[in-house]
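Missing here is one protein chain; the remaining ones are kept as they sit in the complex.
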Amino acid sequence: MSQFLDGLSWVLLVAGGLFAIVAAVGVLRFPGFFSRMHASTLMDTMAAGLVLGGLGLQVGFTVVAFKLALVFFLLSVTTTSAAHALAKSALADGVFPHMVDPEIVKAGLSEAVHGPLRHPSEHHQGDYHPTDGKSKREVAS
Amino acid sequence: MYATAALLLLVAMAITLIRALKGPSVFDRILAVNTFGTATVLMISVVGFMDHRPDLVDIALIYALISFTSTIAALRFVEIDHARRAQEAAEAQGDS
Partner (left out) sequence: MLAIAIATCATRNLFSAAMLFGIFSLISASLFVVLDAADVAMTEAAVGAGVSTILMLSTLAATGYRIQRRPAGRQVLAIGVSVVLGAALIYGTLDMPKVGDPISPVQTNPIAKRYIQVSPTETGIPNMVTPLLASYRGFDTFGETAVVFTAGIGVLALIGRRRRRNGALLVPNEVPENSAQRHRVLRVSGKQLIPFILLYACYVQAHGDYGPGGGFQAGVIFASGLMLYMLLLGIDEAERIISPKVLEKLIAVGLLIYGGIGLLDILQGGSFLDYRTLSHNPQHGLHYGILGIELGVGITVTAVITSIVFCFAGHLRSHIVERTSQAEIPSPKETPAS
């Protein structure tokens, strides 16, 4: 039984490490800020969960396992709020999501389904504006 | 077993470092520091278990809380800097 637990925690730890590397490579290689942020949250959820789970299996039902669970819980709460705040700040600062050229998209997309394709710089009534109600100046349309 | 995981996490930290050094915008750097901090938290836990000192998880707990604080601080700084720059631009326009 303890050998099974050992093997399982080995698997979890290594998997967590691999997910951490995947997340790091994503942060490095993705184009644009928002996709990088998407990759970084992989580290906080998958890698953290697997590594801390693997460590928790090693130690059994003790205070240390409770602390590990607490670390995971805190990580998930804090990194989520931090990611939200970061994205909001970036959007307000003018960082624009890296997007594929609309022309290429048009080739494979049906306008009947998605409506007339618009350039991202045009804002229309009813669109989500990150500055709704916050700025006194009109957004140029 | 712990050594493998620690090594993998170390590689992940190194890769995140490159983004921190390169990151063209301010937000990329904040993001990289955040990710680096989480990886450090995990590595400290693993190294703690490796050295038969499970009470190092306390340090990981501290980091998880305080890296949040530093991210918030960076974001507030960006906000204030942005407002200041807008103010300076408005003043420059008003003067000229």
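In this document, chain identifiers A and B correspond to the written order of the chains, with residue numbering beginning at 1 in each.
Here, a residue touches a chain if its C-beta (ideal position, glycine included) is under 8 Å from a C-beta of that chain, and two chains touch if they have at least 3 such contacts.
A quick note: this is a predicted structure, and the numbers were derived from the prediction, not measured.
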Which displayed chains the hidden chain touches across the whole complex: A, B
For subunit B, the residues touching the chain missing from this view: 17, 20-21, 23, 26, 29-30, 32-33, 36-37, 40, 43-44, 47-48, 51, 53, 55-56, 58-59, 61-63, 65-70, 72-74, 76-77, 79-84, 86-87
Residues belonging to subunit A that touch the chain removed from view: 74, 77-78, 80-81, 84-85, 88, 91-94, 96-102, 119-121, 130-131, 134-140
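By definition in this document, only the chains that are shown with their structure count from here on.
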Gap in Å, rounded to a whole number, between the CA centres of subunit B and subunit A: 15
Residue numbers on subunit B that touch subunit A, as the complex places them: 1-2, 4-5, 7-9, 11-16, 18-19, 25, 27-28, 30-32, 34-35, 38-39, 41-42, 45-46, 49, 54-55, 57-58, 60-61, 64-65, 67-68, 71-72, 75, 78-79, 82
Subunit B contact footprint on subunit A (complex, rising order): 6, 9-10, 13-14, 16-18, 20-21, 23-25, 27-28, 33, 36-37, 40, 43-44, 47-48, 51-52, 54-55, 58-59, 64, 67-68, 70-71, 74-75, 78-79, 81-82, 85-86, 89-90, 92-93, 95
